[in-house]
Each structure stands twice: as C-alpha cells, then as structure tokens.
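Omission of a single protein chain aside, the complex is shown with its protein chains in their original locations.
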Amino acid sequence: MTNQIPSLYHKKSWRSLFNRPETMTFTLLILALVGASLLSEYFLDVNYILRSFTLTAELSIAALVLTMVIISGEIDLSAAANIALSACIFAYVQASGAPMTLAILTGLFAGLVMGSLNAILVIVYQLPSIIVTIGTLIFYRGLAQVIAGDKSIRVPEWFIGVNTKMVLGVPFPVVIFTATAIILGLVLGTTIYGRQIYQVGTNNTAALHAGIKSNRIKFGLFVLLGVVSSACGIMAASRLGSVRYDLALGGELQMVLMAMLGGTYIFGGRGTILGTFLAAWLLVIVSTGMTVANLLPAIQLTVLGLLLIVAIIATNFIYSRARR
Amino acid sequence: MIKKTILSTVAAFTLASGMALSEDIDIVFIGKNTGNPYFDSLTQGFVEACDVIACNFEFVAPATAEATSQIPFIEAQIQRGVDVIAISPNSPDALNQVFDAARAKDILVLTVNGDITGNEEHRDATILPTDFTKVGADQVEMVGSLIGYEGEVAILSATTEAPDQNFWIEGMNKTLETDSKYSKMTLVATVYGDDQPEKSTTEMESLLANFPKLRGVIAPTTVGIAAGAQVVQSRGISDTVKVTGLGLPSEMRDFVKDGTVEGFQLWSPYNEGWLAAHFSVGLKNGSMENKVGGTFQVPNLGTITINPGNSINTQAALTTFNAANIDDFNF
Partner (left out) sequence: MKPILKFLSGREAGIFVMIILFCTAVGIYKPHFISSNSLRIILLLVPLIMIGAMAQMLVLVARHVDLSMGSMLGFSAMVAGLMYRDMPEIWWPIGFLVAVGTGAVLGLFNGLLVTIFNLPSIIVTLGTLNLYRGLTFIISDARQINRANIPSELKAMSQTSPIFGIPWIILMSFAIALLTFYLVRYTQLGRQIYAIGSNPNAAPLRGINVTKVTLIVFIISGALSGLAGIMYASRWGFVNPSNTGMGFEFQVIAAVVIGGVSINGGVGTVLGTFLGVILLGCVAAALPLLGIPGTTQSAIYGSVILIALLIDRSVRQRATANTKRSRA
C-alpha cells in the first residue's frame, strides 16, 4: 500500500518510515495487542476480535471518508448523528409498510440531504465546518428523536444479521470496511483527484490559483460522507435488528480519534487512509481488551481521551520534524 | 497514572486466572449504566449471596444507558465463558441477537429489574421486583390516601416510551376509571421528565402552573419523585400538593423527614440480586428447574413461584416508606 503515501513524501529511504505517523499507529497497534493479551487470557481469539470489530464497523467505515474531509481542510462532527437519523428514517419508512428497496433509497437520500446541508452551510455560506457540524450534530440527532421518540423501531427478521454473514470466515462488515479502505486509499493515493484533495487542504488559496475547483471537491466530500454515513446507518439497523435515536451516540469522538490516531493532520493537507485503517483496529483492540478484562468503562473513557490528546501531540510533532 | 494502570493490569490478570480455576458458578450482572445508585443495592444482593453460596460475582456496566451500549459487555462475557448473564436491559429488542449468541453457548440469560417485553423468547427468565400488574392500583391508593380521595392528580413519569412506567400508568388509569373509591379523583395530565432532574423539574413547575387546583402528583420513577418533591419543598406548598410515587429511601429521606413527602413506595432491589444469585446457582447445579408453575425456596424470601412467561417476583406488593420506617432502609 505504499502508493497511498502522499506526494509530499519524497524521501524513499526506509529511515523516513520513522517520520511517518502510520508507523506510530502500527507500533501502538502491536503494543495494544500485547497489552490486551496480558490483560485478559480471553482476549487473543481472532474470531472474537473480528466479531468485536463489527460493533464499530459503521463508525470505522465513515471515519475513512471523514479522513478525506479532514485532509481537505474541513471537519464533520455530524456523521455519527447522520448514522442515527438515516437509520431511523430508513426503519420508520419500512415499518410504515413501504417496500425495503424504497426504504433503503429513502435512507440513502436522507444521507445525501444531510451531507449537502453541511456542504451548503460550509461552502456556500462560508461558515466554519467545526461549528456548523456541531450544530447539525445536535439537529440531526434531535430530528431522529422527533421521528422515533424514545422507542426503538424494528426491522423485519430476514433483514437482520449482516454481521453474521461471513466471507471466507470474515464477517461481512469487516469485508466492506477493508474494501472501502482499499478503494479510498487508491483514490487518495494514486489519482489526480486524490492529489487535489491534499493540495486543497495544504493551501486552499494556492490550490485555487492552480486551477483546482476546491469548493467542488469539498462539496463532493461532504456529500460522500453523508451518503456513506447513511449506508452505515442502514447496516447498523441490520446488525441490531432495531434502531433508536441514540444509535452511535458520541460516535463523533471515536471517528475523529480514528483519524487523529492514524496520523491525519487536524489542520488538513496530510494523512492517509492506511493510518485510519490501522487506527480503527487499534481502537477496537484497546476497547475490547479492556471490556473483556471487566475494567471499569470509565477507564476506557479516560484512555480514549488521553489517546486523542497524545495522538494529536505526536502527529503534530512528527509533521513539524518532517517539515524541517 | 502508569503505576495505577500496571497495578490494575496485574489485578485484572490475577482475577481472571483465579476465576478460571474455580469450580463455582460465574455470574455477571450488567447494569443499565455505571453511577446509577439504584444498582448499588441490587449488586449488594448478589455479592452477599455469593458470600454464602457457590458463585463468583462480577458487576459491569456501560458508562451510558443508550440502547446498544451493553452489547460489547455481553460479547465480552460470552468470550469469558461465564455461566450466567444477569442484565437490566437498556433496550427491549436491540439485544436479541447477542442474547441468542450467549444462550447458544449454554449461558443462562436472566433479565433483572426489567424485561425485554415482546421478545421474551430471547432470555431464559426474568426477575422482577414485584407484580407489576398491581403497581398502578397501589400507587393510586397511595396518592388517594394522602389527598383524602378527592381532587385533581397528575402523573410525572420517565420517558414517553418507558415500558414499565407506561404499564403502570395504564394500571393507574384503569383503577381511577373503574374503582368507585376513587370517583372523586380526576387525572388531569401525564407528563414526562425523561428521568432528567432538569426536565422533570420544569415539567413539575408547569404542572403547577397549568393546574392551580392540583392536589396530588404520582411520580413512578426515582428521578421524577425527587424532582417533584424538590419543587414542592422550595415553593412551600407541601400541605396542598402531595407528591408520591416510586423512590429510593436514600434519596427521599430528607423530604420525608421535613414533611415534604408523607409517603412513597418501592421494593427491595437487594432482594432481586439475592434471588437472582440463588436462582442461577440452583438452575446450574440442577437443584431448581426453570419451569412455569414450579416453586423453589430462597433463604429469607421463602417460597418463590415461577409465573407464566418464566417471570419471577421477589415480593408480592410494594413496600411503603414513611417517617416511621424510613430509617430502617439503607439503599
């Protein structure tokens, strides 16, 4: 997957490997595996880890697209709320008697609308994406609560169980996650479009002068994240068998955490899909290891918070050194 | 910090290996969320039961009570290979799949203090604190006795979809309509404070504003009754508006002592844990049977019957707390 390295890295010598944040993520991943195995004898079981991954697969998939949004110099904190609202709209439509295809299309359309609303506010009205998406985060989840109330909406029995479908022994959501990572990785790492995303994030003005339609690129990324999030919401409905407005509550932190831990630079311009891919596994291993050891969930909150701070300090440090 | 982490790592490791060596029944109780005082007493029942009978007990709970937050914890217990998962479910249907996975591994799944109504086939049995069909009538009698069976009453509940509360409210409505003893009482409103102190307080305030002739409020939720009592206390109207409902003695003690609340009701959460532990061990070692209509003995609780739907109650009726007995309860 070396072709995913952004063009900013010209040094081909293996020493530059240490200057790459993915190396940090990978090292942490190994450390976490060892730590979790020491923490509980029940942890080291590939099937269990894969099964646990399906619990956050939806967030992980959306985080891959979020990575691209962050690289382009914006951020979207509303994706987790989008997952909840799309899932509720989808479940509501099919529960009211519509055919499944129509329900799925409605859910995806809802995601398209949500992504577009974010994009319009950020790009057309030039409002800072961080505050806009805090606003839409509250708004989307609020709408989910208006639609579903406090009760859960069931989906039909035959639709349940995307996470128990196996492809060569790997749960289907994990396959989707990996496939999405490969596709997005190739787009970002090898295409002109991918290079333009980096350029927009590094220096928007310079990108404009170079003739890159940065607004169109950003708009497209917000909409893509909206649609992918809604697909994830529908997948979550299949995994759970029912949805409630509080689906993926607080997921925005986990998604940002995945991107940051994977070495995406919060100010844009740097980061890779590979990094987020590794970070998603890192997070699953850390939280699963602690859960199976019956540690207080509070310790998990604390560790997640610390990880985010450490990750961002480390990436900042690595990038500032690389710049010298 | 690092030292602490290492220490807890070592502690968890020794704990885990100790568990594997033991022949006792491994029971884990998964609460709705951590920091919920209600579960302290329930957990205590488990702990003390496992001091005297052959079981190991652990309590885990997610940080927040959203529908899916318990799933990783159930998965982890399946992976640990425990014998019994007792759980107060956060959702009536989001847990079906993972419950099935647990039962496929021969793990006994008991819902405690709340059931997965409508999806009962995904758990083995449920342990409820009391006969929920009588709660509504008991609560109406409670508020009636406080207001002299005359005047306007209102209900301050939890969330609009809370299944237990809605079931009880249905019972209250039916009792008020059909029992002539309460013919002079009218239910003027049912409002929902979402089990948040802020919202419950606002709802209580607007009840008082919307219904100036209000005489009594039933709050069948621990958060609601405390918020309602606080409003009445701060406005000094405890003589005209009587607040009652279901509450925790530890949270209501002050209000009872200063006369704001004359009486309220609940059951013993401790006994739920105590019974669940005994039932788990009995089923696993073969001395009890999970059959509708069957009975078994539990120390301190006497003969327990398994009701239709594999539902078990720890006590027949609600306990009423008032100034005379509140100091006897420490939960």
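Every chain is named by a letter (A and B) in the order it is written, and numbering of its residues begins at 1.
The rule is short, and it goes like this: a contact is a pair of C-beta atoms (placed from the backbone, for glycine too) under 8 Å apart; a residue touches a chain by one contact, two chains touch by 3 or more.
The structure displayed is predicted, hence computed values, not measured ones.
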Q: Consider the whole complex, including the chain that is not shown, and state which of B:121, B:170 or B:198 touches that chain.
A: B:198
Q | Absent-chain contact - pick from B:133, B:178 or B:234 | A | B:234
Q) Pick from A:26, A:53, A:90 or A:140: which residue touches the chain that isn't shown? A) A:140
**Q.** Absent chain, residues of chain A that touch it
**A.** 121, 125-128, 130-132, 134-143, 145-146, 149-150, 245, 253, 256, 260, 266-267, 296-306, 308-309, 312-313, 316
**Q.** chain B residues that touch the omitted chain in the full complex
**A.** 33-37, 40, 61, 63-64, 160, 191-194, 196-199, 202-203, 205-206, 209-210, 226, 230, 233-234, 250-251, 253-254
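Note that only the chains that are shown with their structure count from here on.
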(Q) Suppose each chain is reduced to the average of its Cα coordinates; what separation in Å results between chain A and chain B? (A) 37
Q) Can you name the residues of chain A that touch chain B in the complex? A) 35, 38-43, 45, 48, 51-52, 55, 149-152, 154, 160-161, 164, 239-242, 244, 246-247, 249-250, 287-288, 291-301
(Q) Taking the touch rule as given, give the residues of chain B at its contact with chain A in the complex, in rising order. (A) 8-9, 12-13, 15-17, 20, 28, 34, 58, 60-64, 66-68, 71-73, 75-76, 79-81, 91-94, 96-97, 159-162, 194
